[in-house]
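Notes follow the structure.
One protein chain is absent from this view; the other protein chains keep their places.
The chains carry the letters A and B, assigned in the order they are written, with residues numbered from 1 in each.
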Amino acid sequence: MNIFVCVKQVPDTETKIVPTADGSFIETSSIKWIMNPYDEFAVEQALLVKQSNPAANVTVLRVGSVKDTEALRTAMAMGADDAFLVEAADNLDSYSIAKALKGAIEKTGKKPDLILAGKQAIDDDCLQVPQVLAEMLNLPSVSVIVGFELAGATVKVKREVEGGALEVYEMSTPCVLACNKGLNTPRYASLPGIMKAKKKPMAQHSLADVGVSDADRRVKYSQFKLPPEKPAGKKFDATDAAKQKEVVSQVVGLLRTEAKVI
Amino acid sequence: MANVLVFTEVHDGKVKPVTLEILGKLAGQSADVAVFGDLGADQVAELAKHGAQNVHKLKGANLDKYSPEGYSNALAEFIKSKSYDYVFGGATSMGKDLLPRLATKFNAGLASDVVNFIFEGGTFAGTRPLFAGKCLAKVEVTGPKPHFVSIRPNALGMTANPTAGAGTAADVNANAGDIRAAIKDIIKAASTKVDLTEANIIVTGGRAMKNAENFKILEQMADVIGATVGASRAAVDSGFAPHAMQVGQTGKTVAPSLYIACGVSGAIQHLAGMRTSKVIVAINSDPDAPIFTKADYGIVGDLFQIVPIMTEEFKKLLGK
Partner (left out) sequence: MDFSLSTDQKEMKELALKFAKNEMIPHSQDYDEKGKFPDEIFKKAWELGLINTCIPAEYGGSGFTSLDSVIISEALAYGCMGMNTAFMANDLALLPIVIGGSDEQKKKFLTPFTQEFRIASFCLTEPGNGSDAGGIKTSIKDGGDHWILNGEKMWITNAGYAHLFVVYGTTDTALKHKGICALVVDPKSEGVHIGKKEDKMGHRASDTRGVTFQNVKVPKENMLGKPGEGWGIAMSTLDHSRPLVASSALGGSQRALDLSISYAKERQQFGVPIAKHQAIQFMIAEMGMKVEAARLLVHKAAWMCDQGVRNTEIASYAKAFASDSCMQITTDAVQIYGGYGYSKEYPVEKLMRDAKLIQIYEGTSQIQRLVMARELLK
């Protein structure tokens, strides 16, 4: 059984984001990179499947810069068997990334049974790659999954939709699944795991190797800027119980007359 | 002028409001609407009022329920039969799942989760937040047409005086094709409230709520103003509310018209999830709580006293 997990490396959630002077992207020199948090659920799910199918092989894939290979090393330290890195700029669009992942999977020569990814990467927040990859590979897909069962070649998943309702899907492998928080609790990479990961194989290829060129870009970003600061708000003191009703009445009135939101 | 198709979802017999937001903003372009299944005359009229020229009702076998493959196959076939420059949809649960697949059937690009856009000489240029809203960027689509765009609900807002369209409705025979991943069952959520990400008004409780029981005062206010209740990470971590209610960096990113934060200090992670809210009201006993720096209307005081008074004031205002 061949399981592929697509991971992305994203700035740590606490990182301060600063647009470059020319607005073409963000400053990446001082960023601390981590594995995209949603991808951890995908890695964990792959490892859970491997636990009950010891013959399964878990390959972790990533398209991105090689400055730091944190995400792949973490996935292997958690227990993935090998890694495949496609060297690319950090601001590639979803279509190019999906195409590169498709090329990477094909290049491994392994027929995928299960392809897992996080539901979204917290850098560009596009929520596209898993579905685009599925379409490119002509495979069924379900995104935002919070439940997973595998019996033979049948996968049953729960997809979370608006309002917290769950859609239950059933399909045969191979398929592409995009994982959400709540699916499982990702394990830590243990210290012995981290040491073992150093000996695991990591293939490295260029975009051209996996058949992707500049012509594959579909979405262009420019003019990166910080969101505008709001003008100072109005603050009312309602610590005095006698004034509370008057203050609240005034604010509620302003919500209708000034802010026009109610 | 661009030819645009707006895909709409129907909920309880009504088109989702984001469709109307998109139509209003598309004034000046030629906009059609596509929907799966039937749509009442009142809804067609509503679409026409906001600018829809044609309303295509796609009907066929296996299209009664959503499936990523069925919907994308049927829409792709329909779109190929027309000549649209752009296909728009809401960045809803369905839209986020469907549109990437659909766009890829045309080897086309999709600009996701756009919060504002313009057309320059028939060409789309959008703005979207990246890095959890910590920055904004201009987004453009290149490559084969049609180009796809998903719009974050509540971001554009309704156009005050929209230009009406013809609103000609017609049925279209649609073909779901092969569906490998099909819905077997739907497990309803306990609450029938609008999801946080789509809610127009959100009332959020923070650590200062002290316990889960106290959230009922927020529920009471939410009932009056039709809001959805959320929680800060501190409240979720303390076990006052489930993670599904969490607003912020590791929870939901929301952009309601009105966001009322009760006892939320306003940690940077929380601000990341709600800073694009149009109007923010903060109630907190600490006058220096960082939430006040983001609030349009701040009330310094004890939320356990303020919230019930506010609920009463809303009742009066809304005649409830």
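One rule holds for everything that comes next: a contact is a pair of C-beta atoms (placed from the backbone, for glycine too) under 8 Å apart; a residue touches a chain by one contact, two chains touch by 3 or more.
Nothing here was measured: the structure is a model prediction, and the numbers come from that model.
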*Identify the residue among A:100, A:115 or A:189 that touches the chain left out of the display.*
A:189
*asked:* For chain B, which positions touch the chain that isn't shown here?
replied: 237, 288, 290, 293
*Name every residue on chain A in touch with the hidden partner chain.*
73, 77, 188-192, 194-195
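By our rule, only the chains that are shown with their structure count from here on.
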*Just give me the whole-number Å value for how far the CA centre of chain A lies from that of chain B.*
21
*asked:* Which stretch or stretches of chain B touch chain A in the complex?
replied: 66, 68-69, 72, 92-94, 96-97, 100-101, 103-105, 108-113, 129-143, 180-195, 197-198, 201, 225, 243-244, 249-250, 253, 257-258, 268-269, 275-276, 278-281, 285, 287, 292, 294-302, 305-306, 309-310, 313-314, 317-318
*Which positions of chain A touch chain B when the two form their complex?*
11, 13-14, 16-17, 19, 26, 37, 93-95, 98, 122-129, 131-132, 134-136, 139-144, 156, 158-172, 175, 181-182, 217-227, 230, 233-239, 241, 244-245, 247-249, 251-256, 259, 261-262
